[in-house]
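Complex shown without one protein chain; remaining protein chains in place.
Then we have chain A:
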Amino acid sequence: MQAAVGADLAQDSLLSVRSLKTQFPVDQGLVKAVDGASFEIRRGSTLCVVGESGCGKSVTARSILQIVDRPGRVVGGEMLFRRRLRNGSALTGEEEIVDLAKLDPKGAEIRDIRGRDIAMIFQEPMTSLSPVHTIGDQIVEAVHVHENLSKAEAKDRAVDVLQRVGVPKPKQRFDSYPFQLSGGLRQRAMIAMALVCNPVLLIADEPTTALDVTTQAQILELMHELQADYGMAIMFITHDLGVVAEMADDVVVMYLGLAVERGDVRSIFHNPQHPYTRALLRSIPKLGLGARTGPRTRLDTIRGMVPDPYNRPAGCPFHNRCDEFMPGTCDRIVPPPIQFGDRREVRCLLHGGAEEDTR
């Protein structure tokens, strides 16, 4: 089967997700976990996906690799991925564009992409590594799935990549089980496993959330270095705006399955356009801003909470928590994407889009 498409994809774009829809039909109803999210990942750059729990950021990542848990399914949209062509295991230097959304989740083609072109690391290394295999064996397995190497060669690759991610004494650590490693080392082992096949895109789903700040600083530093060495793009999923400010080139803010705002990191932080982005930025205590020097100020909060997934509000999904809610407009019309400036997009009726559907 050939899923290659001659679709348009900007030259610097590695992956373009357009109107992605992923849904979970369950007994209580249909959960629209991702409902029309669009964004772009540029070659060699870092895209941070930020949002609260339940906003669909993890499902988006899993949709890209077609590893959504049952009964979830990608039901619509496009995910155009620029894939390196190979002759055997050698790169030919040419590329084709594949629509990942059209691939069969169990098919050979997506399985070839998983782990080789696009790799993923997860939040909790303890639960995503096998407890009964050594980390060395797990990395070697990842090599064998994709490449035809002898046992000794594969082991050399694994030790080499363990060394690259800063695991001390990699030869000895090769034979360690995950429980024998600290949280930071486990996360390094998982990154090693993801990088062993030189992916062009690394999806990191909250890779530092379970770690202490000092360990988090080590891992973030490591990811910066590895990105410079390997030249891969990173899709970094997090709810921590501090990490976003640290890592991102581009940012997507998600709310209830929709990418409500996207843009480069500076304009998102210093010129946010969507009321949700602004509220999110206002609700975090900022380190070093000397909150204690003056009288204690209250944090700005966002009213209410993320709505129930079975019961999505009509119109703009954020309207019932929004301070700039326009009755009769926001609760009727789903805001269309409004583009402005370079790589900036916002979905909010304050910025237009309300006209075309008024009575």
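Note that in this section contacts are C-beta pairs under 8 Å (C-beta built on N, C-alpha and C of every residue); 3 or more make two chains touch, one makes a residue touch a chain; residues count from 1.
Definition applied: contacts and distances are computed from a predicted model.
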According to its UniProt record, the missing chain among "peptidoglycan glycosyltransferase", "Carotenoid 1,2-hydratase", "ATP-binding cassette domain-containing protein" or "Acetolactate synthase" is "ATP-binding cassette domain-containing protein"
Have a look at A:125, A:184 or A:275 and name the one touching the chain we're not showing. A:184
Touching the absent chain when the full complex is considered, from A:204, A:223 or A:241: A:241
Touching residues (missing chain, whole complex) on chain A: 52-53, 182-185, 212-218, 220-221, 239-246, 248, 265-266, 269-270, 279-281, 283-294, 296, 298-302, 305-306
